[in-house]
Structure formats: C-alpha cells, structure tokens
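My structure is below; once you've seen it, I'll send some questions.
Every protein chain of the complex appears in place save one, which is left out.
To keep things simple, chains are lettered A and B as they appear, and every chain counts its residues starting from 1.
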Amino acid sequence: MPLRLTALAAALMLAGSVHAADRIKVGFVSTLSGPGAGLGVDIRDGFNLAIKQLDGKLGGLPAEVIVADDQQSPDVAKQAVDKFLKKDKVDFMTGIVFSNIMLAVGPTVFENQTFYISANAGPSQYAGEQCNPFFFNVAWQNDNLHEAVGKVVQDKGYKNVVIVTPNYPGGKDAVSGFKRYYAPKEAPSGGKGKVAEEIYTKLGQLDYAAELAQIRSIKPDALFFFLPGGMGINFVKQFVAAGLSRDTQLFAPGFSADEDVIKAVGAPMMGMFNSSHWAHDMDNAENRRFVADFQKEYGRMPSLYASQGYDAAFMMDAGVRGVKGKVEDKAALKKALEAKNFKSVRGDFKFNSNHYPVQNYYLRVIGKDSSGRITNRLMGTIFTNHADAYVAQCKMK
Amino acid sequence: MTQLVLEQALNGLQFGLMLFLLAAGLTLVFGIMDCINLAHGSLYMVGAYFVAAAAQAADSFWIGLGAGVAGAAVLGLVLELSLFRQLYRRDHLSQVLATFGLILIANEAVRMIWGAQPLLLNPPEALSGPVEIGNFFYPAYRLVIIAFGLGVAGLLYLVVARSRVGMWVRAGAANREMTEALGVNVQGLFTAVFVFGAALCALAGGLLGPLLAVQIGMGESVLILAFVVIIIGGIGSIRGALVGSLIVGTVDTLGRALLPTLLRAALPADAAATLGPALASILIYLLMAAILFFRPQGLFPARA
Partner (left out) sequence: MAFYRPARYQKPLVIVLLLALLVLPPALDAWGQAFYIGFATRVLIFALAASSLNLVLGFGGMFSLGHAAFFGAGAYVAAICMDNGISDALLALPLAMTVAGLLALVVGAISLRTRGVYFIMITLAFAQMTYYLFVSARVLGGDDGLPLAGRMTLGGLSLSSDGALFYSALGCLALVMTFLGRLAGARFGRTIQAIRDNEARMEALGYPVFRYRLVCFVLGGALAGLAGALLANLTGLASPNLLQWTQSGTLLVMVIIGGVGYLYGGVIGALVLLCLEEVLAGFTLHWHIGLGLLLIAIVLFAPRGVAALFGKSDG
C-alpha cells in the first residue's frame, strides 16, 4: 500500500495537477440570477438532492459538484465553462438552462471531449446536423413539448391562434414545434385553423404592454406562449390585468405553467392547459420518493426542471457505474450512458440515436388538488413514444 | 386601432411619470450639489427590494410601499451624511468612481440579503384586473401608477414653485454660493433633497416592481434613461425633468409599439421585432443630441 501511494504521489508531483480518477467532478453552469433564475435553481436543487440520496457519490466514487452562475449571458457562461474544463478538469458538465448559451459553449465542451448531460437545453441543432457523441439530453428536445401543445390546440379546434415567444433558439424551436402539429390539416370542427401572428419578444423582457396591445387588436381565440421563468410570470399577470383572459384561452408548454409560475401568479392560472413529459402526481416509486424528499429538503413542490436535474445526476451515476469508475475511457462511458441504466422519475424512456429521449408527453391542467393547493393535474397522454423531428438528420451511429 | 394608440399613449404616460420620479431626484442632486450620482439607480433597486420585502412580510402591497419608501429615505439619510457629504467638494471623476463602487456594494448586498433570484411583488388584489370604460380596457394598476405620478408631479410643483423651501431649492440650483451667502442652510437643504430623491426612487421602484421584476441590476438600465431625461430637460430643473421624462417615455413606448408594425410591412417578423425596440432606444439618444444641438443647456436650464 505505501509503495502504491508513493508512486501515485510521485506521479502527481511530476505531472502537475494530474486528474486523479478517485472522484467524479461535475461542472454545473446554470442561470442562477435574473428572471430565469428560478429554472436554474430548480435544476440545481434537483441535482443536489439526487447526489444527497446517492450519499454524495456518483457511481460509487465521491462526487464534487462545482456550481457557477452564467447570469444568462453567453459571455459569462463561456468563461465559467473554460475554467471548469481547463482548471478544474471536470468529468461531466450540466446545468445550462437556455439554448443560446448551450450553443455558445457546446463546441468548447465537445472539443475537450467532456460529456455534457443536458438537464434542460435541447436545441434542434444538436438533435440533427450538429449532433455530437458527447452531448446527451436527459429531458427532451426543445420542440417536443410545443409539438404536444400544438396537437392539443388542433384537436380542440381553435381557429385563430397567436404565438408569443422570445427571440432566441429555444423560442424558434417552440414555434417550429407548435406549427408542426397545429394547422397542417383540417381541424375536426371544420375549417382550417391558422396562426394569426407570431410575436417575438426579447429574451428577458419583462414589460409586455406593447405586445398585449397588439394581441388585443388581433382578438385571438387561443394564445400559445413560451416564456420560461420570470418572463412568463410577468406575461400572465399582465395578460390577466389587461382583461384579455376573458376571450382568449391560454396554452403553454409545461415550462410556462409549472410550480414557479403558479406560485407567483396563483388563481388566474386555473384552467390553463399545458404539456409535459413529467408531472409530480405520476405514480411510480422513484417519483414518489423524489417529490416527497424534495418537499422535505426544500420546502416547496418540485417543478419539471427539478425532475430533470434529478434525472441528470442519476444518469451520471449510471454511466460511472457502467464503466466501473474509469471515466477516462470515453468510448465505454458513451456506451454506458446510452444504455440508460437508471429509472427516471417520469417512467420509462429510451435514448434515440441522437442522444435525445424517446418518451411520452402528457396533458396537464392547472387546478386545485385534494388539499386545495393550486397545482398541475395529470389529465391524459398526448403522444406515446414520441421521437424528435431532427433525428434523421443526425449522422451519428 | 384607437384602442391600440390610446393604450400605448397611456403606457407612455405611465413610463414617463415613473421616469420622472427618478429624474426629479437626480436632477436636483446634480443641479444643486453638482454631484454625479451613478448609484441613483441602485437607490431605485434597493427601494424596490425594501418594498417587496415589506409587502411580503406584511402581506399587503400598500403597507409594503409605505414601509419601503420610509426605509429608503432612512438609507438615503445615512448615505448622505456618511459618504455624499465628502463627495460634494470632489471632482466628477472621484464622484463617478465612488458611486460606481456604491453600485457594486448595493448589487452585492442585495444578493447577500435576498439571494440572486428576483423577489416577488404582486399588485394589490383589487387592482390586478382591467378597468372598463365602454369598449376600452386598461389595466387598473397602471392607472394607479399614473395617478401616483401625477400626484407627485403636482406636489413637487407646489413645493418647488410655491413654498419657501422650494424657493431655496431653486436658488441653490441657480447659484449655490449666493444662496449660501444669503444665509440659507444649504447643508441641510442638500440632505433634504438627497433623502427626498431616495424616497422618490423607492416609490418608483415599488410601483414598477409588480410590472417588471425586482431583481439585481435593475437600476443600471433605467439610470441611463434618467440621465438622458435630465440632460434633455436641463440640469437642476424639475419642470425640465417632467417634460423630459414625458418626452422620453412617450417616444420610447410609442416607438416600441409602432415601429415594429411599420417595419413588419417591410421585414420578416423577428427582424422587425429586434429592430423596432433598438431603433426606439436609439431614437431617444438622437432626440437628446438634437435638443442639445439647439439648446445646449437643455430645455429648461436652471442656471442663468
């Protein structure tokens, strides 16, 4: 034993800070300040809860999670990522919320041959042409939840729809996803529905007076909006304040209708339909444990973001276990991650060839639960084993 | 269409009046004490945080607003007595440096106390819906903001134009040394003006909190607009601050609303959406440059 330690010590001294394979370092970069902070904080809390449940270990090895705030700026994110890759030499990276930031730092991470397990951002670019073996998304591809809403709005027969979304890659994916399933054919109630207007707002915008005045002049019967975090909170509040909620039904992907927004807006959100891959009332052992422990640990109900962070940690755990701690073997680690040897809180799902999930998408509605609390209720399934629309363009094997 | 224009005009009025609350304090500090205060935006932010925290604690918006404004006034008093008194005699460079440092401290202190996430501030329950006048809808809360803004403007007019204190303020803005020589307690006047400015900032922050977000760094962007307003209006003049802020508020809001519509006729949707607000923002600076070209001292210069 002493000989081995001395040899190790000598090797360390000679090679400077050689990365010791006796712990797993995770670089967690996320939006922890500003209007989008709620999402990053949830992902981080879900991730940390999982680590705690795993006794602070990933795949049996002690885990070290280093957290950095990207302040929703690609500039700051790049600096943080550079530091994690070059100075801390992390084994995994995760945490980014917004797709524009993901696209900005992705190339650096992949060049460094570090695995990125995305707990949120799922840009279409990485699902299709720019797919990369080092990128995994444990949540969804950006378009998916919007595709589900599109189908719901189509099925319910709304004719005059307005879309509101921020002007960034995630927003563009939302529009293409929604339009893929809305208005491509005749609505069941007769007549073709149409998207009357696509309104693009600024990422981080908080005052929607101008957009609301515009919406009022269009008089839509349904409004589909994708405004994650603080943006959505402000939009819904102002939408209701302007009296528009009387004539227009709101639809959103789960992002804009989850616990953070509900807590801020409250009763005006009742009756809002939204799509999601996960709901806190899903009935499986992992989810029950997750929701109970999350409430105990953090004193609030988890959102879908938290569930994604949680799953990301378990995915890393499964990966490390699959290579028995030898995370330097990138090819083996890739296979271990692809095998998806963990039970997700949303039930079963598989990875597609582009490392994005193939899974079910569900309809939720905001209402009161048995204890009178305003929250989401699972209503039904929209898509079963749904894959993203870009996988064919990915040339990865 | 009438609804659109009328609604946007009211929005412009609302935005302009809130800017006025900020600009009024800033122009007085700048005009009378010749002090560049970059941390004015931080007073706005801290004021908003005080209001939000108090509103959450007391579970009432109005109590929160009152408590927050009072708290900000106290903070203003502390700052004036400890730091700003030293800064009045310094050159602009030192003032910029010190107040820049204050911005850093304020942002970080807020982060330490309340965390990095924005604070929730909701308008009073009764005001969270629209007001209906025939066919015209307008958010009730925004109307209340306009009322507050007009109220403060009226109050300031009465004080500045019709009272003795106001006369001292105007005299101090026009010629500080002479006013001092005439025996007015200029030191106390400075303190009062500064504290009042801080209170106005907090009022603006608290009123706008439910509309925007109470978050770190919210003061930096609005600070520039406030400076543009007082340059346009004339440093040291309350009337100039009011006119300037109404101009800036209306141009910015109407620009943001109408330019995209105009541009969309010529360009695709997302291009128009970015170009519109950007052009509207530049419009304000071009306006400032134009006004300065004809009236280099602003519209209503306080100094003779």
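Things to note:
Everything that follows uses one rule, which is that a contact is a pair of C-beta atoms (placed from the backbone, for glycine too) under 8 Å apart; a residue touches a chain by one contact, two chains touch by 3 or more.
All values reported here derive from a predicted model rather than from experimental measurement.
Taking the complete complex into account, B:A289 is the one of B:A126, B:A161, B:L262 or B:A289 that touches the chain left out.
Considering the full assembly, A:K202 is the residue among A:R23, A:K156, A:R180 or A:K202 that touches the omitted chain. Contact with the undisplayed chain is limited, among B:I32, B:A72, B:L102 or B:L127, to B:L102. Taking the whole complex into account, chain A touches the unshown chain at residues 15-17, 73-75, 78-79, 82-83, 86-87, 100, 104, 108, 167-168, 202-203.
On the side of chain B, touch with the chain left out of the figure occurs at residues 30, 36, 38, 83, 86-87, 90, 92-94, 96-98, 100-105, 107-109, 111-112, 220, 224, 227-228, 231, 235, 270-271, 274-275, 277-279, 281-282, 285-286, 288-289, 292, 296.
By our rule, only the chains that are shown with their structure count from here on.
One finds 37 Å separating the Cα centroids of chain A and chain B. Of all the residues in chain A, the ones that touch chain B in their complex are 32-35, 37-38, 41, 69, 167, 172, 198-202, 206-207, 209-210, 213-214, 216-217, 230, 234, 237-238, 240-243, 263-264, 268. On the side of chain B, the complex with chain A involves touching residues 1, 3-4, 7-8, 11, 111, 116-118, 120, 122-123, 128-130, 132, 137-142, 210-213, 215-217, 253, 256-257, 260-261, 269-270, 273-274, 277.
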